[in-house]
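Before anything else, here's the structure in question.
Note that this is a trimmed complex: some chains were dropped, and none of the rest were shifted.
For reference, chains read A and B in written order, and residue numbers begin at 1 within each chain.
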Amino acid sequence: MIKAGIIGATGYAGAELVRILNGHKEVEIVWYGSRSYVDQNYADVYRNMFQIVDAKCMDDNMEALADQVDVIFTATPQGFCASMMNDAILSKAKIIDLSADYRIKDVAVYEKWYGIKHESPQYIEEAVYGLSEVNREMIKHARLLANPGCYTTCSILTAYPLAKEGVIDMSTLIIDAKSGTSGAGRGAKLPNLYCEVNENIKAYGVASHRHTPEIEEQLGIAAGEPVTLNFTPHLIPMNRGILATEYATLKKQVTYEEVKAIYDQYYQKETFVRVLEKGVFPETKWVEGSNYVDINFQIDPRTNRIIMMGAIDNLVKGAAGQAVQNMNLMFGFSENEGLNMVPMFP
Amino acid sequence: MIKAGIIGATGYAGAELVRILNGHKEVEIVWYGSRSYVDQNYADVYRNMFQIVDAKCMDDNMEALADQVDVIFTATPQGFCASMMNDAILSKAKIIDLSADYRIKDVAVYEKWYGIKHESPQYIEEAVYGLSEVNREMIKHARLLANPGCYTTCSILTAYPLAKEGVIDMSTLIIDAKSGTSGAGRGAKLPNLYCEVNENIKAYGVASHRHTPEIEEQLGIAAGEPVTLNFTPHLIPMNRGILATEYATLKKQVTYEEVKAIYDQYYQKETFVRVLEKGVFPETKWVEGSNYVDINFQIDPRTNRIIMMGAIDNLVKGAAGQAVQNMNLMFGFSENEGLNMVPMFP
């Protein structure tokens, strides 16, 4: 039994960590950090937790926290984790950062897309990018883990085998992504009001969304070449779920069976990646509440393109679930401990 | 480890049984009954179950099934279970019927409200009404269990302590209930289409809904007198959840503390009934995906009425969850085994 602290426990991703860890046999949450709700009962902020979580929210003192726990999850705004990090903390507790602070290896790229100065670039090199299925071995030995973004997890895993095996022309890759509204966080902002989101769909961050360089870097590593792509997120009137629809030109003619074999080679042994049957395309509802990624593809011989589709629950595989999956790897627990939630339908 | 069969496994309640039992340590599902989908893969009917359930749908042969399993869940249309029941089946397997067939003791009342002839009234007497918190001891020894309806579970538990303790005038009780659309089942009917339900609310079954006599019978038993009440269900544009708002005149002046003490007396030791804090009123989202019932009340001194409110997930505590809770009681398992799902928010 290890002890965990969560900084940013009252955001939607933090709350999902609480939900998941509640069913984890090896972990006890001892610190519910939330600057906004210090000294309030956690269950007053998330009333679904009434009689389940009996604890008060604590301030964000990362140093004090590191003394008390084995692992710290930071589900905090960009820049926070980088501003707090130091050798002392890293020597005492493992860090799983759900923000973008250590996801991008090139600090200049980070600073350009996020518009803030990185306050501890010296730790970027050490940080392991926590795409569990891709970097499993490195994750096992990480002490500072950069948990991937929601859009990025979905976008990368959907295209990864074909990028890695050189099946698709990376210069043609276009990712059109759709997300439920919980991805926008719990901040009280006009565009996130019920009446503004409901019965509506829009693109946002067109050609400028911050997850773009993260996807480019990781798929570039897979492909062995620099990748520049278009990524367009859309806001969907639903709480949870991301669907990524990805388009790329095939480098050479391939059959369904050949592509399927490549996907299977990468994912058949993976618990949380399901390559669907022929002609069955992912729906976010089929993964809701679970750590699954559902993937499939369609070859279009008319255009010589392949359309790849992937679906996740943005708060689980796209945030808290993958963070727990990474924690399991880092501490030598069974990788799917606490993550056996069956998707909820309807 | 016991074996379970589900007849009607491809309705929403049946599918929820599959989801819940999947996480139950003492039960293995060996029969996914579904007349409509015989020989099809269960996971083709509910794709959220892909790579989780590897089984084909079976026909509804209850006799054959009783030979193979310890418990049979019938999540079937009204009349089916009654038409199948016989001594042989009951001698071989325990039956948990999620339909209304054995819920109402007076067969004339059943036949009047449901408009069908009861085909095995001889078993009604034996059947135990499976409101777990109320009939726990009887349930432990039942072989034929009548699992309560969704509206009824919520409506009864919300008013039960005050009916039982004589706090409210039962002749004044009015129940205004609101349900998510999964309560209408998975049948392809025009009124249940997305565009007909979305952005809409309506009352239905006004003064004629079939759950009325079930609520009346049970609250009548609690109150020790015949009860006739108004029950009005409404269809809400959401998938899951029931909220019951109940109005009754107080028999005498009582304080908040007195009423709270009565609720606590009945529910404080109950895992799945949460009486909320003063001034906090139930929201269905706080119980979504879980077996909880959230309850609270407000006294209105201006009208001398009390307003009681209760919320459940209609597919869990209102159907499959309570069925599993009852199964746990009937087989001597821990009552909350398989039911520790933390409500999902958002």
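One rule holds in what follows: a residue touches a chain if its C-beta (ideal position, glycine included) is under 8 Å from a C-beta of that chain, and two chains touch if they have at least 3 such contacts.
No experiment lies behind these values; they were computed from the predicted model shown.
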- Which total copy number does the whole complex reach if 2 copies are given here? 4
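By our rule, only the chains that are shown with their structure count from here on.
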- Would you kindly give the rotation angle relating subunit A to subunit B, two copies of one sequence, based on a CA superposition and rounded to a multiple of 5 degrees? 180
- subunit A-subunit B separation of Cα centroids, rounded to whole Å: 36
- Query: Across the complex, what residues on subunit A touch subunit B?
  - Reply: 12, 15, 19, 22-23, 46-52, 182, 199, 239-240, 274, 276-277, 280, 283, 285-290, 294, 340, 342-346
